[in-house]
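Right, I'll just put the structure down here and ask away after.
Below is a slice of the complex: some chains, not all, each in place.
Order of writing sets the labels: A, B, C and D. Residues in every chain begin at 1.
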Amino acid sequence: MKTIGIADTTFARINMGAIAIDELKKRGTGFRIERVTVPGVKDLPAACKRLFIESECDIVLALGMPGAQEVDKLCAHEASTGLIQVQLMVDRHVIESFVHEDEAKDEKELAKLAESRTREHALNAYLLLFKPEELTRLAGTGQRQGFKDVGPMR
Amino acid sequence: MKTIGIADTTFARINMGAIAIDELKKRGTGFRIERVTVPGVKDLPAACKRLFIESECDIVLALGMPGAQEVDKLCAHEASTGLIQVQLMVDRHVIESFVHEDEAKDEKELAKLAESRTREHALNAYLLLFKPEELTRLAGTGQRQGFKDVGPMR
Amino acid sequence: MKTIGIADTTFARINMGAIAIDELKKRGTGFRIERVTVPGVKDLPAACKRLFIESECDIVLALGMPGAQEVDKLCAHEASTGLIQVQLMVDRHVIESFVHEDEAKDEKELAKLAESRTREHALNAYLLLFKPEELTRLAGTGQRQGFKDVGPMR
Amino acid sequence: MKTIGIADTTFARINMGAIAIDELKKRGTGFRIERVTVPGVKDLPAACKRLFIESECDIVLALGMPGAQEVDKLCAHEASTGLIQVQLMVDRHVIESFVHEDEAKDEKELAKLAESRTREHALNAYLLLFKPEELTRLAGTGQRQGFKDVGPMR
């Protein structure tokens, strides 16, 4: 049985962890889910590392919603750098799904974006773990998560 | 018995370590506190690492008050990057509570912000260590430390 | 028999992995190819590390097409930083071939650039692995990948 | 007997190493000093690591004077990042004393700043090693090195 880890935050303004769990359960079986919640995105690297080490996860979804200010952008950068380090320490993937508060024009659109991106990245994690050849089939096809795919160049 | 580490600075303009200790003592028992003070935020990563290795802390609070200039912002970034590295080396959380000098319009407001953020992050550290399920209950609820929570998106 | 790894993305808008494979096969024999595809450039470091550790690659090509926005530039920076870390962990080269969406004036030119840069970097990987002395012969000659070489200074 | 390491540069425009040694000798006894000089600030991380590993230093002072241009600021950032990494590898402190060429309005003021900051950081290193409780007594008091202390907030 594989284990999929989910780490999200109390800072986010939508329950990204619950959305990811819902999506994963739709996708298939053969895995169990371990979930933790931390205060903010800068706490995600340690949370993910612990999910790999203590809960023996095979892949982890790191979910966050950085704010729109300069300092928030820097926090997201620090978090992302740490998430890459985690992956190199354990030789497993962390799929990061961050939604920046300034990516949408209002709360309604932002909530919709956060949900769809999280669902699409949950699928990416599922495919990486169980059907990696499906991703190779999509190589170079301009996939976007949360927005409409742009497709391959003509 | 768990051990909570606290690292703060002589650069800060308010005794953040003392505030955190006061808050932790209000929250419960079952832990002892180890505190060190270093000159500035860039000294915090080593201080935290030593708290984990030498004092066997289970979690550490890193408290600092970066200045308002460009060079101070960069120091804070370097410190934060180091704090994330520490966590990945020991598989334990460091809860960072930084208050930037330009986050408030005057000293009085800044002092109030520094105190409330430090208290809220001390609580976060306490919950991560003793009641992690309380944080999962708050997932996606737009928690902010020091400012009013923004709440979930509607 | 040497092994050349190839990691590309579903985010890219052209099948960079297929182009690299085509070029490598033209260059010679004596190697086998291992290919994986991940969602975006930030997933490339872990993919490359796994190609070294699990597939015992001797060199890896990391292929990606970062978007034109500020956030995309930052993603590419985080990915590049991670790719360098991978190399230092395994003492082997990762040849990065990234094509930024704003490097060309239209899709047609961008597709051409992506193809030619990928082919030239596939050759670089081949030379590093089998004929490193050929690269020393080209030291200081102003080689560019995807664009016309600028040549040595006069 | 403790060992205090000192690493400075030929790039600096004042003999920071000599100033630090002078200050340390005034502060007390019970330690010996190991000093190395490297070309620039980017060479300081390796110099400090070597002081810990080969000379078994208990703490190291890293002294540098980055230039005023954008490229110099980036060098200082890279150096600082490396200095933090060193500390996390050896679980000991490196006290960084950098003076930027644009921190003063003329050479005379800059020389004075470089001297006073170096002396104050030499004292910080001494206290961290021999009297850490003195630093805790100064927690949150707005200490500045080279400039007048700003004091606690009122």
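Convention: a residue touches a chain if its C-beta (ideal position, glycine included) is under 8 Å from a C-beta of that chain, and two chains touch if they have at least 3 such contacts.
None of these values were measured; they are calculated from a predicted model.
Chemist: Count all the copies in this homomeric complex, not only the 4 that are shown.
Modeler: 5
One rule holds for everything that comes next: only the chains that are shown with their structure count from here on.
Chemist: Going by the touch criterion stated earlier, list every chain that contacts chain A and also contacts chain C.
Modeler: Chains touching both chain A and chain C: none.
Chemist: Going by average Cα coordinates, which chain is farthest removed from chain B?
Modeler: Measuring from the centre of chain B, the most distant chain centre belongs to C.
Chemist: Check the residue numbers that chain A and chain B use where they touch, and answer same if over half are used by both copies, otherwise different.
Modeler: Both copies touch with mostly different residues.
Chemist: Quick one: superpose chain C on chain D by CA and send over the rotation angle as a multiple of 5°.
Modeler: 145
Chemist: How many angstrom lie between the CA centroids of chain A and chain B, rounded to a whole number?
Modeler: 25
Chemist: Mark out which residues of chain D touch at least two other chains, giving numbers and ranges.
Modeler: Chain D, residues with two or more chain partners: not present.
Chemist: Viewed as a graph of touching chains, is the assembly arranged as a line, ring, star, complete set, or other?
Modeler: Line.
Chemist: Every touching chain pair, please?
Modeler: The set of touching chain pairs is A-B, A-C, B-D.
Chemist: Can you name the residues of chain D that touch chain B in the complex?
Modeler: 73, 77, 80-81, 83-85, 87-88, 91-96, 100, 121, 124, 128, 132, 135-136, 138-145, 150-154
Chemist: For chain A, which residues are in contact with chain B within the complex?
Modeler: Interface residues on the chain A side: 8-18, 35-39, 42-43, 45-47, 49-50, 53-54, 71, 74-75, 78-79, 81-82, 85-86, 89, 107-108, 110-111, 114.
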